[in-house]
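Input: one structure, supplied below.
Every protein chain except one is present and positioned as in the full complex.
So, chain A:
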Amino acid sequence: MFESVKSALGGSGVAVEDGGLILISETATTSASGLLTHFLASGVTNSHPVCFLTMQHTWGHYCNIGSKLGFNLKQHSDQSTIKVIEGLKLLNEVLDGGIEDIEDHPFAFILKTCEDPLRNLYKLIKQTVQPWRDDCKYFLIIIENITSLLNLGIQTKDIAIFSHYCKNLIHIGPNNASDSLIVVTRDDEKDEDASSLTKIISHSAVMHMSLRGLSSGLSREVHGDLKITVFNGLGPHQCLPVVHYFQFKLEDKNMKLFAPGTSANVL
């Protein structure tokens, strides 16, 4: 858990435990691993169960980052406090052809065109979180890089429906408490589908954290910009979303956030 990210979120008045959909968008060259690690770690330290669907990276990638920060994520996944659905492994299973009943596989759509390509994937997530839902426990669902499904030839509308279904999984309890869903998208302006998908998902989000590389190129001290937009839909009046700007720097064991223009390079 990174202190500066925590305080940045606290400053914007959003606690992850409040629930709702949090959207993180990255670009092709800027990775959201840092923020995801933060949410994974905060889930682990507060002993919330996490369902983690990875598409872009392997689970080992996050385990290695976690072990540097002092979290044994592997152990948590063995104890199934973190349940991992690893997209890259599932894709390999499809390619192997060793599965007898391909119909029920989450990535069956690669080999067979079907009507609702993401239905099986949704079912798998639902199955995973069902015990927690039954116990009325607070839990997190993290979907890493939902836009990589576009690469597999899935339409924007299907992914939008999928994310909406996932959002319905984080049910509203009796006292208006909701679980959390964190979705990562890739948002490059030139990729129309990806950026329209980002807009669609951000419409139903409580917060949008947008990571972007510096427009002026690479830098040693600053790795990119972070823009946090908080949509306050529950307020008494229709308010404009609150926007906070930060710059960030990734270190081996930390993600540093600071106000734009206050990097070590400048000061």
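One rule holds for everything that comes next: a residue touches a chain if its C-beta (ideal position, glycine included) is under 8 Å from a C-beta of that chain, and two chains touch if they have at least 3 such contacts; residues count from 1.
Operating definition for what follows: contacts and distances are computed from a predicted model.
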item: "Elongator complex protein 4-like", "E2 ubiquitin-conjugating enzyme", "Mediator of RNA polymerase II transcription subunit 20" or "Protein PIR isoform X1" - which is the UniProt name of the missing chain; value: "Elongator complex protein 4-like"
item: Touch criterion as defined above, residue of A:A28, A:V243 or A:A259 at the omitted chain; value: A:A28
item: Touch with the omitted chain, as defined above, among A:I143, A:A194 or A:L226; value: A:A194
item: Touch criterion as defined above, residue of A:M1, A:L124 or A:L152 at the omitted chain; value: A:L152
item: Which residue of A:A15, A:L88, A:C136 or A:A259 touches the chain not shown here; value: A:L88
item: Missing-partner contacts on chain A, residue numbers; value: 28-29, 31, 33-34, 37, 56, 58, 60-61, 64-65, 68, 87-89, 91-92, 95-96, 109-113, 148, 150-153, 186, 188, 190-194, 217-218, 220, 250-253, 255
